[in-house]
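Here the complex is missing one protein chain, while the rest keep their positions.
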Amino acid sequence: MGIDRRSFLKIVGLSALGVSSGAWEVLQPGEVDAAHGHGAVEHAAKAATRWAMVVDMRRCKDEKGCTKCIDACRLVHNIPVIENPKREVKWIWKELYEHAFPDTHNEYMADEFKETPFILMCNHCDNPPCVRVCPTKATFKRPDGIVAMDYHRCIGCRFCMAACPYGSRNLNWIDPRPYIRKINPEFPTRMKGVVEKCNFCVERLAQGLMPACVDACHCGALVFGNLNDPESNVRRILRKNVSMRRKPELGTHPCVFYLV
Amino acid sequence: MYDTGKIIIGLAIFVGLVTSPFWLNKGKAAPKPTPKLDTPVIQQLEKKECVESRAYMRAAHMQLLNEWRDQALRKGERTYINKKGEKIKISLQNTCMKCHSNKKEFCDTCHNYTDIKPYCWDCHFIPEGRKTWASTEGHS
Partner (left out) sequence: MIEKALKGGPRYWAWISFLLLVIAIGFMFYLRQLSTGLGITGMSRDISWGVYIAQFTYLVGVAAGAVMLVMPKYLHGYKRYGEIIIFGEFLAIAAVTMCLLFIVADLGQPMRLMNVLLHPTPNSILFWDMIVLNGYLLINLIVGYNTILAMRKNVPPPGWIKPFIYLSIPWAFSIHTVTAFLYCGLPGRHAWLTAIMAPRFLASAFASGPAFLVILLMIIKRVTKWSPDPEAIQNVARTICYAMIANLFFLGLEFFTAFYSQIPGHMHPLKYLFWGLWGYNSLVPWMRVSIIAGLIGVFIMLIPPLRRKEGFLILGCAAIVLGTWIDKGVGLVIGGFIPNPFEKITEYQPTLPEISITLAIWATGFLILTVLYKMVIYLKERDLAVE
């Protein structure tokens, strides 16, 4: 044979490419017959809604360590309860003031403030750094302002976890199913390797319900509404009371407001 | 030809390995899958029809599910209008699996036959599987 090894390998490589590109055509699934074809998706009219949450800390007094909002969220969304804090998954949780608002250090603050745990969750920022960094758009901003997660697309790179200035995001380090205390069969679980966080109960909003935590709070400390409607509950509260947000200097424009 | 002996032996081993599925199974054919549609919910239906026609579903149920996934999760549009104009709520767990609650006798028969292991069940609940914790149940 008059051919040398390198040329032979090049020919084999190119032929394999040629064959596989031809074979690709054959392997494609056939065109779906239009006669059996499928329908279309109904496009709901979208008003310009912008969902927001007001946490009224004057009403949330943490009586006897109340965790109704946290428990409701866990139940509705099949959130695992993992003891090891390194692996925990929390969509809504409590932090003391100095940890919720760490850059507003004040040694002479009222004792009541120092000891009452604040309710924290994803802030569904208007300018979310997590959405900016996601390489697959697995986390994305909906038109109604909610920062949503597509668990099917997430590759688990955890860039969003590094980007979030509020520590709201969780990776499923292990399979969460064994740690779910009580199952809600209406809502799926998540698999290991994807990131999750509070979703402002989009699936409940779609049915016209309030988020689970808001429904569960018996003190009326959690108020959920439409920021774009000047007469909504949240706008009226924000007009009348002094409110604050976490780390506003970062320009993320969070949509969770705290009344103190 | 250089190294004739080594090449012939190598070729023989290669042919043996590549054709191994055939002679290892010694000509056995797995039986044709027979998905069962006799779930309580289906039996109570007046018109025994799925979201779309059987032929379409058989060919393209995964394409439909992918479309549903993007429409419901990414666009927030949770109502699907099928070819007949009926409105269907988009949900694998609460629409599809409500009727087809017998995953082992329905979904798995064809999936096992074609050796497909969809990992949908890692997250979406299998109707009877809720009682046991099985992220592996999707790979039955």
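For reference, chains read A and B in written order, and residue numbers begin at 1 within each chain.
Definition applied: contacts are C-beta pairs under 8 Å (C-beta built on N, C-alpha and C of every residue); 3 or more make two chains touch, one makes a residue touch a chain.
These figures come from a predicted structure and were not determined experimentally.
The chain we do not see here touches A in the full complex.
The residue from A:Trp91, A:Tyr166 or A:Phe187 that touches the chain not shown here is A:Tyr166. Contact with the omitted chain, checked across A:Met53, A:Met121 or A:Cys134, is made by A:Cys134. Screening A:Arg158, A:Arg181 or A:His218 for touch with the missing chain picks out A:Arg158.
Think of the hidden chain as still there; on subunit A it touches residues 85-88, 95, 98-100, 102-103, 105, 129, 132-138, 153-159, 161-167, 170-175, 191-195, 247, 250-252.
Convention: only the chains that are shown with their structure count from here on.
Distance between subunit A and subunit B, defined via averaged C-alpha coordinates, is recorded as 29 Å.
Of all residues in subunit A, those touching subunit B in their complex are 1, 29-30, 32-33, 36-44, 140, 142, 144, 148, 150-152, 175, 177-178, 183, 185-191, 202, 206.
Within the complex formed with subunit A, the residues of subunit B that make contact are 1, 52-53, 55-56, 59-60, 63-64, 67, 69, 71, 73-85, 87, 90, 92-94, 119, 122-125, 130, 133, 135.
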